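The block underneath contains the structure these notes are about, expressed in C-alpha coordinates.
Note that one protein chain is taken out, while the other chains of the complex remain in position.
The letters A and B name the chains in turn, as written, and every chain counts its residues from 1.
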Amino acid sequence: MARYAMAIDTKRCVGCSDCVAACQTENNVPVGFCRDWIVEEMHGQYPTLDLEIRSERCNHCADSPCVRSCPTGASHYEEGGFVLVTAEECIGCKACIVSCPYDARYVHPEGYVDKCTFCIHRVKEGQDPACVSVCPTHAFIFGDLEDTNSEISKVLRSRKNKTLIPEAGTKPHIFYLI
Amino acid sequence: MHEITITSGRMNHGIDPVLHAWGWEIPVYLFLGGLAAGLLFFSAYFYLKGKDKTFITAVKTAPMFVPLLLAIGLGALFLDLSHKLYFWRLYTTIRLESPMSWGAWTLLLIFPLSIFWSATFLKDVFPRWECKIPMLGRFIEWLKEQRTWMAYGLIILSAVLGMYTGILLSAFNARPFWNTSILGPLFLISGFSTGAAFILLMSKDAEERRMFSRIDMVLIAIELFLIVHLFMGFLASTEVHIEAAHLFLGGPYTAVFWTLVAGLGLIVPLLAELMELRGLHVPVQIPALLVLLGGLILRFIVVDAGQSSRWLYKFMQ
Partner (left out) sequence: MKNKVKRREFIKILGAGTVGAAAGVSLVNAFPASKVDSAKFLHVNSQEEVSPTYCEVCFWKCAGWVHKKDGKPWKITGNAHDLNSQGRFCPRGTGGIGMYTDPDRLKTPLIRVEKNGKQVFRKASWDEALDLVAERMQSISKKWGPECVALFTHGSGGTYFKNLLRGFGSNNIAAPSYAQCRGPRAEAYLLTYGEGVGSPERTDIKNAKCLVLIGSHIGENMHNGQVQEFTEMVANGGTVITVDPRFSTAASKSKYWLPIKPATDIALLLAWINVIIEEELYDKKYVEQYTYGFEALKESVKKNTPEWAYPLTTIKPHIIRQTAREMAKAAPSVIIHPGRHVTWYGDDTQRVRAGAILNALLGSWGRRGGFYAPAKAHIKKYPHPKYPKPKKNWKDAFPDQFPLANLALSSGICDATIPTPDKECSFKGWIIYGTNLIQTLPQPEKTLKALQNLELVVAIDTMPAEITGWADVVLPECTYLERYDDLRISQGRQPSVALRAPAFKPKNETKPAYWIAQKLAEKLGLEKYFPAKTIEEYLDYRLKSIGSSLEEMRKVGVKNLAPEQDLYFLDGEEYEFSTPTGKIELYSTTLEESGFDPIPKFTKHEEPPDGFYRLLYGRAPMHTFGRTTNNQILNDLMNENEVWINPKVAKEWDISNGEYLSLENQDGKISNKIKAKVTERIRHDCVFMVHGFGHDRKQMRRNYLRGADDQKLISKVKLDPIMGGTGMRVNFVTFRKEAV
(Lines give C-alpha, C1' and ligand atoms only; values in the text may rest on other atoms or scores of the structure.)
Protein backbone atom coordinates (compact mmCIF):
# COMPACT_ATOMS: atom_id res chain seq x y z
CA MET A 1 0.00 0.00 0.00
CA ALA A 2 1.24 3.44 -0.85
CA ARG A 3 1.80 6.25 1.60
CA TYR A 4 1.94 9.54 -0.24
CA ALA A 5 3.84 12.47 1.13
CA MET A 6 5.34 15.73 -0.01
CA ALA A 7 8.80 17.16 0.50
CA ILE A 8 9.24 20.88 -0.01
CA ASP A 9 12.66 22.37 -0.47
CA THR A 10 12.81 25.63 1.47
CA LYS A 11 16.15 26.38 -0.17
CA ARG A 12 14.55 26.45 -3.61
CA CYS A 13 11.23 28.04 -2.79
CA VAL A 14 11.12 31.75 -3.57
CA GLY A 15 7.60 32.17 -2.23
CA CYS A 16 6.10 33.15 -5.58
CA SER A 17 2.69 31.67 -4.66
CA ASP A 18 2.35 29.82 -7.94
CA CYS A 19 1.33 26.71 -5.99
CA VAL A 20 -1.53 28.72 -4.55
CA ALA A 21 -2.68 30.03 -7.92
CA ALA A 22 -2.41 26.61 -9.57
CA CYS A 23 -4.40 24.98 -6.77
CA GLN A 24 -7.00 27.69 -7.16
CA THR A 25 -7.59 27.03 -10.85
CA GLU A 26 -7.02 23.29 -10.85
CA ASN A 27 -9.51 22.70 -8.05
CA ASN A 28 -11.88 25.59 -8.60
CA VAL A 29 -11.17 26.90 -5.13
CA PRO A 30 -13.64 29.74 -4.55
CA VAL A 31 -12.34 33.30 -4.73
CA GLY A 32 -11.21 34.52 -1.33
CA PHE A 33 -10.18 31.07 -0.13
CA CYS A 34 -7.05 29.01 -0.49
CA ARG A 35 -6.01 25.46 0.23
CA ASP A 36 -2.31 26.26 0.33
CA TRP A 37 -0.32 29.34 1.25
CA ILE A 38 3.16 30.75 1.65
CA VAL A 39 4.81 31.48 4.97
CA GLU A 40 7.97 33.50 5.39
CA GLU A 41 9.69 33.01 8.70
CA MET A 42 12.65 35.18 9.55
CA HIS A 43 15.06 35.02 12.43
CA GLY A 44 17.86 37.36 13.32
CA GLN A 45 18.76 40.96 13.52
CA TYR A 46 19.96 43.26 10.77
CA PRO A 47 22.28 42.44 9.09
CA THR A 48 22.50 38.81 10.20
CA LEU A 49 19.26 37.35 8.98
CA ASP A 50 17.92 33.96 8.13
CA LEU A 51 14.77 33.55 6.08
CA GLU A 52 12.84 30.38 5.52
CA ILE A 53 10.13 30.30 2.87
CA ARG A 54 7.56 27.54 2.99
CA SER A 55 4.57 26.49 0.98
CA GLU A 56 2.05 25.14 3.49
CA ARG A 57 -1.13 23.12 3.22
CA CYS A 58 -2.94 20.23 4.88
CA ASN A 59 -0.30 17.86 6.23
CA HIS A 60 -2.29 14.72 5.46
CA CYS A 61 -1.39 13.56 8.95
CA ALA A 62 -1.26 9.88 9.77
CA ASP A 63 -2.92 10.64 13.09
CA SER A 64 -5.31 13.34 12.01
CA PRO A 65 -7.24 15.20 14.69
CA CYS A 66 -9.71 16.27 12.02
CA VAL A 67 -10.61 12.67 11.24
CA ARG A 68 -10.89 11.90 14.93
CA SER A 69 -13.08 14.87 15.71
CA CYS A 70 -15.47 14.41 12.80
CA PRO A 71 -18.87 13.23 14.10
CA THR A 72 -20.04 11.77 10.81
CA GLY A 73 -16.98 10.25 9.20
CA ALA A 74 -16.98 12.86 6.43
CA SER A 75 -13.35 13.52 7.25
CA HIS A 76 -11.58 10.29 6.51
CA TYR A 77 -8.44 8.60 5.29
CA GLU A 78 -8.27 7.41 1.75
CA GLU A 79 -5.95 4.66 0.69
CA GLY A 80 -2.54 6.16 0.16
CA GLY A 81 -2.74 8.37 3.22
CA PHE A 82 -4.90 11.12 1.76
CA VAL A 83 -7.01 12.91 4.33
CA LEU A 84 -10.22 13.91 2.60
CA VAL A 85 -13.67 15.32 3.26
CA THR A 86 -16.78 13.84 1.70
CA ALA A 87 -18.96 16.88 1.11
CA GLU A 88 -22.18 14.83 1.22
CA GLU A 89 -21.41 13.58 4.69
CA CYS A 90 -20.22 16.86 6.14
CA ILE A 91 -22.67 18.70 8.38
CA GLY A 92 -20.49 21.77 8.72
CA CYS A 93 -19.99 21.53 12.49
CA LYS A 94 -16.44 22.85 12.05
CA ALA A 95 -15.01 20.54 14.72
CA CYS A 96 -12.36 19.51 12.21
CA ILE A 97 -11.48 23.13 11.54
CA VAL A 98 -10.79 23.88 15.19
CA SER A 99 -9.06 20.53 15.60
CA CYS A 100 -6.44 21.25 12.95
CA PRO A 101 -3.29 22.78 14.40
CA TYR A 102 -2.28 23.83 10.88
CA ASP A 103 -5.45 25.84 10.16
CA ALA A 104 -5.62 24.02 6.86
CA ARG A 105 -9.39 23.81 6.54
CA TYR A 106 -12.16 26.24 5.84
CA VAL A 107 -15.88 26.23 5.18
CA HIS A 108 -16.59 26.23 1.46
CA PRO A 109 -19.22 28.82 0.50
CA GLU A 110 -21.49 25.88 -0.28
CA GLY A 111 -21.38 24.86 3.36
CA TYR A 112 -19.15 21.83 3.59
CA VAL A 113 -15.60 21.85 4.87
CA ASP A 114 -12.93 21.99 2.22
CA LYS A 115 -9.18 21.54 2.12
CA CYS A 116 -6.20 20.28 0.14
CA THR A 117 -6.83 16.87 -1.39
CA PHE A 118 -3.23 16.22 -2.46
CA CYS A 119 -4.95 16.45 -5.87
CA ILE A 120 -6.04 12.85 -5.53
CA HIS A 121 -7.76 13.13 -8.91
CA ARG A 122 -4.38 13.74 -10.50
CA VAL A 123 -2.41 11.33 -8.35
CA LYS A 124 -4.79 8.53 -9.29
CA GLU A 125 -3.91 9.24 -12.90
CA GLY A 126 -0.21 9.01 -12.14
CA GLN A 127 0.39 12.75 -12.06
CA ASP A 128 1.78 14.98 -9.37
CA PRO A 129 -0.53 17.35 -7.51
CA ALA A 130 -1.07 20.71 -9.22
CA CYS A 131 1.15 22.64 -6.81
CA VAL A 132 3.98 20.19 -7.32
CA SER A 133 3.86 20.16 -11.07
CA VAL A 134 3.48 23.91 -11.51
CA CYS A 135 6.31 24.97 -9.23
CA PRO A 136 8.80 26.88 -11.37
CA THR A 137 11.58 26.32 -8.86
CA HIS A 138 11.00 22.59 -8.59
CA ALA A 139 10.73 22.95 -4.84
CA PHE A 140 8.33 20.03 -4.43
CA ILE A 141 8.82 16.32 -4.45
CA PHE A 142 5.71 14.20 -4.22
CA GLY A 143 5.69 10.46 -3.92
CA ASP A 144 5.27 7.23 -2.05
CA LEU A 145 7.14 6.75 1.21
CA GLU A 146 6.55 3.01 1.13
CA ASP A 147 8.61 2.82 -2.00
CA THR A 148 12.17 3.13 -0.72
CA ASN A 149 13.38 3.96 -4.21
CA SER A 150 11.01 6.83 -4.76
CA GLU A 151 12.51 10.26 -5.15
CA ILE A 152 10.89 11.43 -1.94
CA SER A 153 12.17 8.49 0.09
CA LYS A 154 15.64 9.17 -1.20
CA VAL A 155 15.58 12.87 -0.55
CA LEU A 156 14.28 12.38 2.98
CA ARG A 157 17.19 10.05 3.65
CA SER A 158 19.78 12.36 2.18
CA ARG A 159 18.59 15.81 3.18
CA LYS A 160 17.99 17.29 6.59
CA ASN A 161 14.29 17.81 6.98
CA LYS A 162 11.57 18.70 9.42
CA THR A 163 7.83 18.71 9.78
CA LEU A 164 5.77 21.53 11.22
CA ILE A 165 4.88 21.28 14.91
CA PRO A 166 5.54 17.55 15.26
CA GLU A 167 4.88 18.11 18.97
CA ALA A 168 1.19 18.49 18.14
CA GLY A 169 1.40 14.76 17.61
CA THR A 170 -0.45 14.45 14.35
CA LYS A 171 2.28 12.70 12.34
CA PRO A 172 2.28 15.21 9.51
CA HIS A 173 3.32 14.12 6.03
CA ILE A 174 4.59 17.34 4.55
CA PHE A 175 8.35 17.41 5.00
CA TYR A 176 10.42 20.54 4.69
CA LEU A 177 13.93 20.17 3.39
CA ILE A 178 16.06 22.62 5.31
CA MET B 1 13.65 39.31 16.02
CA HIS B 2 11.35 36.61 14.84
CA GLU B 3 9.11 37.70 11.99
CA ILE B 4 6.51 35.37 10.56
CA THR B 5 4.07 36.28 7.83
CA ILE B 6 1.75 34.60 5.41
CA THR B 7 2.75 36.25 2.15
CA SER B 8 0.28 34.71 -0.27
CA GLY B 9 -2.67 36.70 1.01
CA ARG B 10 -4.44 33.88 2.84
CA MET B 11 -7.63 35.31 4.23
CA ASN B 12 -9.93 32.32 4.61
CA HIS B 13 -13.18 33.43 6.13
CA GLY B 14 -13.53 32.19 9.70
CA ILE B 15 -9.87 31.18 9.83
CA ASP B 16 -7.91 34.37 9.28
CA PRO B 17 -6.53 36.48 10.71
CA VAL B 18 -7.55 34.66 13.90
CA LEU B 19 -9.58 31.48 13.95
CA HIS B 20 -13.24 32.24 14.41
CA ALA B 21 -14.97 29.08 13.27
CA TRP B 22 -17.40 29.18 16.13
CA GLY B 23 -19.43 32.25 16.97
CA TRP B 24 -22.12 32.82 19.62
CA GLU B 25 -23.99 29.60 18.90
CA ILE B 26 -21.51 27.23 20.47
CA PRO B 27 -21.09 29.04 23.82
CA VAL B 28 -24.87 29.44 24.09
CA TYR B 29 -25.30 25.76 23.41
CA LEU B 30 -22.60 24.81 25.90
CA PHE B 31 -24.15 27.05 28.54
CA LEU B 32 -27.67 25.74 28.06
CA GLY B 33 -26.42 22.16 27.91
CA GLY B 34 -24.54 22.63 31.20
CA LEU B 35 -27.51 24.32 32.82
CA ALA B 36 -29.87 21.57 31.66
CA ALA B 37 -27.45 18.94 32.92
CA GLY B 38 -27.36 20.65 36.30
CA LEU B 39 -31.14 20.89 36.55
CA LEU B 40 -31.67 17.26 35.55
CA PHE B 41 -29.00 16.08 37.95
CA PHE B 42 -30.48 17.89 40.95
CA SER B 43 -33.98 16.83 40.06
CA ALA B 44 -33.06 13.16 39.73
CA TYR B 45 -30.74 13.19 42.71
CA PHE B 46 -33.20 14.77 45.13
CA TYR B 47 -35.97 12.61 43.76
CA LEU B 48 -33.95 9.54 44.66
CA LYS B 49 -33.20 11.12 48.04
CA GLY B 50 -36.94 11.30 48.54
CA LYS B 51 -37.01 15.09 48.59
CA ASP B 52 -39.77 15.39 45.95
CA LYS B 53 -42.10 16.75 48.59
CA THR B 54 -39.70 19.31 50.06
CA PHE B 55 -37.55 20.45 47.16
CA ILE B 56 -40.45 20.95 44.82
CA THR B 57 -38.69 23.51 42.63
CA ALA B 58 -35.61 21.37 42.19
CA VAL B 59 -37.34 18.07 41.64
CA LYS B 60 -40.48 19.07 39.82
CA THR B 61 -40.63 22.65 38.56
CA ALA B 62 -37.11 23.20 37.24
CA PRO B 63 -37.10 20.11 34.95
CA MET B 64 -40.09 21.61 33.14
CA PHE B 65 -37.65 24.13 31.64
CA VAL B 66 -35.13 21.55 30.54
CA PRO B 67 -36.72 20.47 27.24
CA LEU B 68 -37.07 24.13 26.34
CA LEU B 69 -33.49 24.94 27.30
CA LEU B 70 -32.22 21.93 25.39
CA ALA B 71 -34.33 22.82 22.39
CA ILE B 72 -32.91 26.33 22.32
CA GLY B 73 -29.42 24.92 22.74
CA LEU B 74 -29.93 22.44 19.96
CA GLY B 75 -31.41 25.20 17.86
CA ALA B 76 -28.26 27.24 18.36
CA LEU B 77 -26.17 24.22 17.49
CA PHE B 78 -28.19 23.69 14.35
CA LEU B 79 -27.78 27.32 13.38
CA ASP B 80 -24.05 26.88 13.68
CA LEU B 81 -23.99 24.06 11.14
CA SER B 82 -22.93 25.33 7.76
CA HIS B 83 -24.15 22.29 5.83
CA LYS B 84 -27.51 22.05 7.56
CA LEU B 85 -29.35 19.78 5.16
CA TYR B 86 -26.91 17.01 5.96
CA PHE B 87 -27.31 17.21 9.72
CA TRP B 88 -28.96 13.76 9.81
CA ARG B 89 -25.57 12.33 8.96
CA LEU B 90 -24.83 12.65 12.69
CA TYR B 91 -27.13 9.73 13.30
CA THR B 92 -25.91 7.39 10.62
CA THR B 93 -22.78 6.56 12.53
CA ILE B 94 -21.31 6.42 16.01
CA ARG B 95 -17.81 7.77 16.22
CA LEU B 96 -16.37 7.12 19.63
CA GLU B 97 -13.33 9.32 19.05
CA SER B 98 -15.42 12.35 18.25
CA PRO B 99 -16.86 14.24 21.22
CA MET B 100 -19.26 15.87 18.80
CA SER B 101 -20.66 12.45 17.89
CA TRP B 102 -20.86 11.52 21.52
CA GLY B 103 -22.70 14.71 22.34
CA ALA B 104 -25.12 14.17 19.48
CA TRP B 105 -26.02 10.72 20.74
CA THR B 106 -26.17 11.80 24.40
CA LEU B 107 -28.58 14.53 23.41
CA LEU B 108 -30.61 12.06 21.43
CA LEU B 109 -31.09 10.10 24.67
CA ILE B 110 -31.32 12.87 27.22
CA PHE B 111 -33.61 15.16 25.27
CA PRO B 112 -36.58 12.71 25.12
CA LEU B 113 -35.74 11.46 28.58
CA SER B 114 -35.96 15.00 29.93
CA ILE B 115 -39.36 15.37 28.25
CA PHE B 116 -40.59 12.10 29.76
CA TRP B 117 -39.16 13.03 33.13
CA SER B 118 -40.84 16.41 33.23
CA ALA B 119 -44.06 14.88 31.85
CA THR B 120 -44.31 12.77 34.99
CA PHE B 121 -44.40 15.98 37.05
CA LEU B 122 -46.85 17.87 34.88
CA LYS B 123 -49.76 17.11 37.13
CA ASP B 124 -47.79 18.24 40.20
CA VAL B 125 -46.71 21.52 38.70
CA PHE B 126 -49.93 22.28 36.89
CA PRO B 127 -52.65 20.66 39.06
CA ARG B 128 -55.41 21.93 36.82
CA TRP B 129 -53.93 20.37 33.71
CA GLU B 130 -55.86 17.46 32.27
CA CYS B 131 -54.51 15.11 29.69
CA LYS B 132 -56.97 15.07 26.81
CA ILE B 133 -55.47 12.12 25.03
CA PRO B 134 -56.13 8.89 26.92
CA MET B 135 -53.22 7.08 25.28
CA LEU B 136 -50.82 9.82 26.40
CA GLY B 137 -52.35 9.83 29.85
CA ARG B 138 -51.79 6.13 30.18
CA PHE B 139 -48.23 6.54 28.91
CA ILE B 140 -47.51 9.23 31.51
CA GLU B 141 -48.94 7.02 34.21
CA TRP B 142 -46.64 4.26 33.02
CA LEU B 143 -43.69 6.65 32.99
CA LYS B 144 -44.39 7.61 36.58
CA GLU B 145 -43.76 4.04 37.55
CA GLN B 146 -40.37 4.18 35.84
CA ARG B 147 -39.18 7.32 37.69
CA THR B 148 -36.51 5.54 39.70
CA TRP B 149 -34.92 4.01 36.65
CA MET B 150 -35.24 7.23 34.80
CA ALA B 151 -33.60 9.08 37.69
CA TYR B 152 -30.61 6.76 37.64
CA GLY B 153 -30.38 7.20 33.89
CA LEU B 154 -30.60 10.95 34.22
CA ILE B 155 -27.86 11.11 36.82
CA ILE B 156 -25.50 9.31 34.50
CA LEU B 157 -26.55 11.13 31.35
CA SER B 158 -26.54 14.55 32.99
CA ALA B 159 -23.01 13.95 34.24
CA VAL B 160 -22.05 12.90 30.75
CA LEU B 161 -23.73 15.95 29.24
CA GLY B 162 -22.15 18.29 31.78
CA MET B 163 -18.70 16.83 31.26
CA TYR B 164 -19.18 16.68 27.51
CA THR B 165 -19.64 20.42 27.18
CA GLY B 166 -16.09 20.80 28.43
CA ILE B 167 -14.60 17.73 26.81
CA LEU B 168 -15.89 18.88 23.44
CA LEU B 169 -13.37 21.68 23.72
CA SER B 170 -10.61 19.95 25.64
CA ALA B 171 -10.37 17.25 22.99
CA PHE B 172 -8.94 19.82 20.61
CA ASN B 173 -5.23 19.48 20.98
CA ALA B 174 -4.87 22.10 18.28
CA ARG B 175 -6.11 24.87 20.57
CA PRO B 176 -3.74 25.03 23.50
CA PHE B 177 -6.13 26.92 25.75
CA TRP B 178 -8.76 24.21 25.42
CA ASN B 179 -6.30 21.42 25.63
CA THR B 180 -6.59 20.68 29.36
CA SER B 181 -8.50 17.92 31.11
CA ILE B 182 -9.62 20.47 33.70
CA LEU B 183 -12.10 21.86 31.20
CA GLY B 184 -14.42 18.82 31.57
CA PRO B 185 -14.80 19.04 35.33
CA LEU B 186 -14.78 22.83 35.20
CA PHE B 187 -17.71 22.95 32.80
CA LEU B 188 -19.47 20.16 34.70
CA ILE B 189 -19.18 22.03 37.98
CA SER B 190 -19.99 25.34 36.36
CA GLY B 191 -23.04 23.78 34.70
CA PHE B 192 -24.25 22.35 38.02
CA SER B 193 -23.56 25.66 39.69
CA THR B 194 -25.71 27.49 37.13
CA GLY B 195 -28.34 24.77 37.70
CA ALA B 196 -28.26 25.46 41.42
CA ALA B 197 -28.48 29.18 40.79
CA PHE B 198 -31.45 28.64 38.48
CA ILE B 199 -33.25 26.68 41.21
CA LEU B 200 -32.33 29.33 43.78
CA LEU B 201 -33.84 31.96 41.55
CA MET B 202 -37.14 30.12 41.29
CA SER B 203 -37.49 28.48 44.65
CA LYS B 204 -39.89 30.01 47.17
CA ASP B 205 -39.08 27.51 49.83
CA ALA B 206 -36.62 28.74 52.46
CA GLU B 207 -35.15 25.35 53.22
CA GLU B 208 -34.67 24.53 49.58
CA ARG B 209 -33.03 27.87 49.06
CA ARG B 210 -30.70 27.34 51.98
CA MET B 211 -29.79 23.94 50.61
CA PHE B 212 -29.07 25.21 47.12
CA SER B 213 -27.24 28.22 48.45
CA ARG B 214 -24.91 25.84 50.23
CA ILE B 215 -24.57 23.60 47.19
CA ASP B 216 -23.80 26.62 45.05
CA MET B 217 -21.15 27.83 47.49
CA VAL B 218 -19.41 24.49 47.42
CA LEU B 219 -19.60 24.36 43.64
CA ILE B 220 -18.27 27.89 43.29
CA ALA B 221 -15.41 27.05 45.65
CA ILE B 222 -14.56 23.99 43.53
CA GLU B 223 -14.83 26.05 40.40
CA LEU B 224 -12.42 28.66 41.73
CA PHE B 225 -10.06 25.90 42.72
CA LEU B 226 -10.32 24.38 39.22
CA ILE B 227 -9.63 27.75 37.61
CA VAL B 228 -6.50 28.24 39.67
CA HIS B 229 -5.56 24.70 38.83
CA LEU B 230 -6.20 25.31 35.17
CA PHE B 231 -3.73 28.16 35.01
CA MET B 232 -1.19 26.37 37.18
CA GLY B 233 -1.39 23.46 34.79
CA PHE B 234 -0.88 25.66 31.76
CA LEU B 235 1.99 27.53 33.30
CA ALA B 236 3.73 24.28 34.10
CA SER B 237 3.22 22.99 30.58
CA THR B 238 4.71 23.65 27.14
CA GLU B 239 5.40 26.95 25.50
CA VAL B 240 2.12 27.12 23.61
CA HIS B 241 0.16 26.39 26.79
CA ILE B 242 2.06 29.00 28.72
CA GLU B 243 1.26 31.46 25.95
CA ALA B 244 -2.38 30.38 26.10
CA ALA B 245 -2.44 31.07 29.84
CA HIS B 246 -0.94 34.47 29.20
CA LEU B 247 -3.99 35.39 27.16
CA PHE B 248 -5.61 35.63 30.61
CA LEU B 249 -2.61 36.74 32.61
CA GLY B 250 -1.86 40.06 31.00
CA GLY B 251 -3.24 39.26 27.55
CA PRO B 252 -6.42 40.45 25.89
CA TYR B 253 -8.79 38.35 28.00
CA THR B 254 -7.34 39.36 31.37
CA ALA B 255 -9.74 42.14 32.30
CA VAL B 256 -12.94 40.54 31.08
CA PHE B 257 -12.18 37.16 32.60
CA TRP B 258 -11.02 38.23 36.03
CA THR B 259 -13.66 40.90 36.56
CA LEU B 260 -16.72 39.36 34.90
CA VAL B 261 -16.18 35.63 35.33
CA ALA B 262 -14.00 35.24 38.40
CA GLY B 263 -15.10 38.45 40.15
CA LEU B 264 -18.77 39.04 39.45
CA GLY B 265 -19.58 35.49 38.40
CA LEU B 266 -17.91 33.59 41.24
CA ILE B 267 -16.33 35.59 44.07
CA VAL B 268 -19.11 38.14 44.52
CA PRO B 269 -21.90 35.49 44.62
CA LEU B 270 -19.78 33.39 46.95
CA LEU B 271 -19.36 36.33 49.34
CA ALA B 272 -23.04 37.22 49.01
CA GLU B 273 -24.11 33.73 49.92
CA LEU B 274 -21.61 33.64 52.78
CA MET B 275 -23.10 36.86 54.11
CA GLU B 276 -26.58 35.43 53.71
CA LEU B 277 -25.55 32.43 55.81
CA ARG B 278 -24.08 34.76 58.40
CA GLY B 279 -27.54 36.33 58.64
CA LEU B 280 -26.90 39.43 56.55
CA HIS B 281 -29.77 39.83 54.20
CA VAL B 282 -28.81 39.80 50.52
CA PRO B 283 -31.59 39.27 48.00
CA VAL B 284 -30.91 35.78 46.72
CA GLN B 285 -31.69 36.75 43.14
CA ILE B 286 -28.52 38.81 42.87
CA PRO B 287 -25.93 36.07 43.45
CA ALA B 288 -28.05 33.61 41.45
CA LEU B 289 -28.26 35.94 38.45
CA LEU B 290 -24.56 36.68 38.72
CA VAL B 291 -23.73 32.98 38.70
CA LEU B 292 -25.88 32.41 35.62
CA LEU B 293 -24.37 35.37 33.85
CA GLY B 294 -20.86 34.36 34.89
CA GLY B 295 -21.45 30.87 33.55
CA LEU B 296 -22.57 32.23 30.21
CA ILE B 297 -19.65 34.63 29.91
CA LEU B 298 -17.21 31.91 30.94
CA ARG B 299 -18.29 29.85 27.96
CA PHE B 300 -18.10 32.77 25.57
CA ILE B 301 -14.61 33.61 26.75
CA VAL B 302 -13.36 30.05 26.71
CA VAL B 303 -14.70 29.40 23.21
CA ASP B 304 -13.23 32.65 21.96
CA ALA B 305 -9.87 32.43 23.70
CA GLY B 306 -9.39 28.84 22.66
CA GLN B 307 -9.76 29.79 19.04
CA SER B 308 -7.17 32.50 19.33
CA SER B 309 -4.61 30.27 21.02
CA ARG B 310 -2.54 28.47 18.43
CA TRP B 311 0.56 26.47 17.68
CA LEU B 312 1.55 28.14 14.44
CA TYR B 313 2.11 31.74 13.42
CA LYS B 314 2.13 32.84 17.02
CA PHE B 315 4.24 35.83 16.21
CA MET B 316 1.75 37.16 13.75
CA GLN B 317 -0.43 40.05 14.67
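Going forward, a residue touches a chain if its C-beta (ideal position, glycine included) is under 8 Å from a C-beta of that chain, and two chains touch if they have at least 3 such contacts.
This structure is a prediction, so every number in the text was calculated from the model and none was measured.
Novice: I'd like to know which visible chains would be in contact with the absent chain if the whole complex were considered.
Specialist: Across all of the complex, the chain we cannot see touches A, B.
Novice: With the full complex in mind, choose from A:A87, A:I120, A:V134 or A:I165 the residue touching the hidden chain.
Specialist: Result: among the candidates, A:V134 touches the missing chain.
Novice: Can you tell me which of A:Q24, A:S99, A:T117 or A:S150 touches the chain that was removed from the display?
Specialist: With A:Q24, A:S99, A:T117 or A:S150 as choices, the missing chain is touched by A:Q24.
Novice: Touching the missing chain, which residues of subunit B?
Specialist: 1, 3, 5, 7-9, 317
Novice: Across the whole complex, list the residues on subunit A that are touched by the chain not included here.
Specialist: Answer for subunit A: residues 9, 11-12, 14-18, 20-22, 24-26, 28, 31-32, 34, 42, 44-47, 49-51, 53, 122, 125-128, 130, 133-139 touch the chain left out.
Everything below uses one rule, namely that only the chains that are shown with their structure count from here on.
Novice: Per the contact definition, I'd like the list of subunit A residues that touch subunit B in the complex.
Specialist: My answer: residues 15, 17, 20, 32-34, 36-45, 65, 68-74, 87-95, 97-103, 105-107, 110-113, 164-165, 167-169.
Novice: What part of subunit B is in contact with subunit A in the complex they form?
Specialist: It comes out as residues 1-16, 19, 21-22, 80-84, 86-87, 89-90, 92-93, 95, 97-101, 104, 171-175, 238, 306-307, 310-313.
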